[in-house]
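In what follows, a structure is listed as structure tokens, so that the remarks can point back to it.
A protein chain is absent from this complex, but the other protein chains hold their places.
Now for subunit A:
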Amino acid sequence: MEYVDSLTGFRLDGRRPNDMRQIRGEIGVVAKADGSALFEMGNTKVIAAVYGPREVQNKGQQINNQALVRCEYSMANFSTGDRTRRPKGDRRSTEISLVIRQTMEACILVHLMPRSQIDIFVQVLQADGGTRSACINAATLALADAGIPMRDLVTSCSAGYLSSTPLLDLNYVEDSAGGPDVTVGILAKTDKVTLLQMDSKLPIDIFENVMQLAIEGCKAIAQYIREVLLENTKLLESRKGL
């Protein structure tokens, strides 16, 4: 199957190889949460809610000099093409929960909030490839909305290599093509990589190109997230009458 048309260079959904899908982020969607955000990347829609810092529920897990970060990832039954009944603790959800937790833990200043707990919950409403990245981006927005101190914004994007072309931000069809899928998460300003996952096979020099492309995508998302947060701050300022 031709993932990149040889004549026009367009992908299956009409994008160019370096084009990301349309992104949209909104803060404060869950009123009761300390921080929440809705993040869309194309057809992938994800809601993240952050509760904390609050008291640790399980005293046995309390850490005396830093905060405990917990994360739970779940997909709605109708989020994918076929409705599947997902058991809560299935392997894929547990793995992604762990990945998101460790990625966010790297950037939250946990030493400022000892003996407390920060909960990050992510719910996938619609899945069309790149759910991991959308979840991390939504979690960053939600943490910022909750006012939790962070080192930097963490953004994530995926890239692949099909029909001999590096492609940015794979959707579900491209992801299931069996080619390599590289997901990168970076700290935007300091340009450090916190998450890097790849499957399938890639020659090393091509891998470098694909990873660089994904990092470009992450930076673009970071720019957008900054704009959303700035808009939100201006709105808060005007509400407070400043």
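In the analysis below, a contact is a pair of C-beta atoms (placed from the backbone, for glycine too) under 8 Å apart; a residue touches a chain by one contact, two chains touch by 3 or more; residues count from 1.
The definition used in the following text is that contacts and distances are computed from a predicted model.
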Write down which listed name, "Asparagine synthetase [glutamine-hydrolyzing]", "Ribosomal RNA-processing protein 43", "Ubiquitin-like protein ATG12" or "F-box/LRR-repeat protein 3 isoform X1", is the UniProt protein name of the chain that is not shown. "Ribosomal RNA-processing protein 43"
Based on the whole complex, identify which of A:G81, A:G178 or A:P203 touches the chain you can't see. A:G81
Touch with the omitted chain, as defined above, among A:A49, A:V69 or A:A177: A:A49
Sites on subunit A contacted by the missing partner chain, in the whole complex: 29-34, 36, 43, 47-49, 51, 54, 57, 70, 72, 74, 76-83, 88, 119, 121-123, 125-126
